[in-house]
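I'd like to ask some things about the structure below.
With one protein chain withheld, the remaining protein chains of the complex are depicted in position.
First chain written, first letter: the chains are A, B and C, and each begins at residue 1.
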Amino acid sequence: MQSEEMTRCIESCLACYKTCLSMAMNHCLKMGGKHVEAAHFKLMMACAEMCRTSAHFMLIGTPHHKHTCRECAEICTECAKDCERIGDMDECVTACRACAESCQKMAA
Amino acid sequence: MQSEEMTRCIESCLACYKTCLSMAMNHCLKMGGKHVEAAHFKLMMACAEMCRTSAHFMLIGTPHHKHTCRECAEICTECAKDCERIGDMDECVTACRACAESCQKMAA
Amino acid sequence: MQSEEMTRCIESCLACYKTCLSMAMNHCLKMGGKHVEAAHFKLMMACAEMCRTSAHFMLIGTPHHKHTCRECAEICTECAKDCERIGDMDECVTACRACAESCQKMAA
Partner (left out) sequence: MQSEEMTRCIESCLACYKTCLSMAMNHCLKMGGKHVEAAHFKLMMACAEMCRTSAHFMLIGTPHHKHTCRECAEICTECAKDCERIGDMDECVTACRACAESCQKMAA
């Protein structure tokens, strides 16, 4: 149904969605301080939503997935950088980088 | 397509979804303190998601909407109470109460 | 919290989401024939999802809403054209056009 590359990208998107949502809700809210800065927290939530949507578009099998993948790569890259700045967010940095790389290929 | 009552319930669900998500992201994160307590914030996010899903089920037109409406009424009632406890969340209390009442009828 | 223009755009997105999802599920599936052509039906589902996500980004209050609004305008324009081609989809054409116009302004 999907190319191998698309199957991998769906996995990367859902992995990043899981990590961003779960870390925001269970790590950031517990840590407090800079972890709940509005700009950081909103970016985490936007990243989770975009990854979820990007996976959804690839599962639908619509050619518009190229555009959602491009936007997903952009948000993930920004989220990875912001998680590095905040610190103590290694799992999220890794998931965002992997998803950005995978989405970049699909967007091309 | 839908009964008048269902059309109204879809509206209540989407209104509550908008209010919960928007207040969590733009009011609670700015206020900080008890507004970003994990239990309160998670409840706001769960309420937003359940309202969104409940509307989705009614739009699909599946008989399972009765079950999602029942759960939606329960979460909204809990969220209204918690927003009252936190204070300064009147808009959310009102939207949650209206949605709970509307969903209760659809679940019956 | 939001500008008036953004509040209107959130409304247009959710109105288009409701119309696309509900018509696909309750009109297209009943009519059959060209209404369930894969390309048309997928476009309806992608349009519903993009509108939902675009509203979500504006509710979060993230600057990335400009990108999701741009993509939303593009899909809605395409969906409006395809619904005209299929015929008997006036409600969807109107909702998609209104949403495309509103999102175009937010994307600028």
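Before moving on, here are some points about what is shown:
The rule we apply is simple: a residue touches a chain if its C-beta (ideal position, glycine included) is under 8 Å from a C-beta of that chain, and two chains touch if they have at least 3 such contacts.
This one's a predicted model, so the numbers in the text were calculated from it and none came from an experiment.
Within the whole complex, touches from the chain that is not shown fall on A, B, C.
Among B:Glu11, B:Glu71 or B:Glu84, the one in contact with the hidden chain is B:Glu71. Listed by residue number, the positions of chain B touching the unshown chain are 42-43, 45-46, 49-50, 53, 56-57, 60-62, 64, 67-68, 71, 74-75. For chain C, the residues touching the chain absent from view are 25-26, 29-30, 32, 36-38, 41-42, 45.
For chain A, the list of residues touching the undisplayed chain reads 1-2, 10, 14, 18, 21-22, 25-27, 52, 55-56, 59-61.
Note that in this section only the chains that are shown with their structure count from here on.
As for how the two copies chain A and chain B face one another, over half of their interface residue numbers coincide. Shown for chain B are the residues in touch with two or more other chains, namely 25-26.
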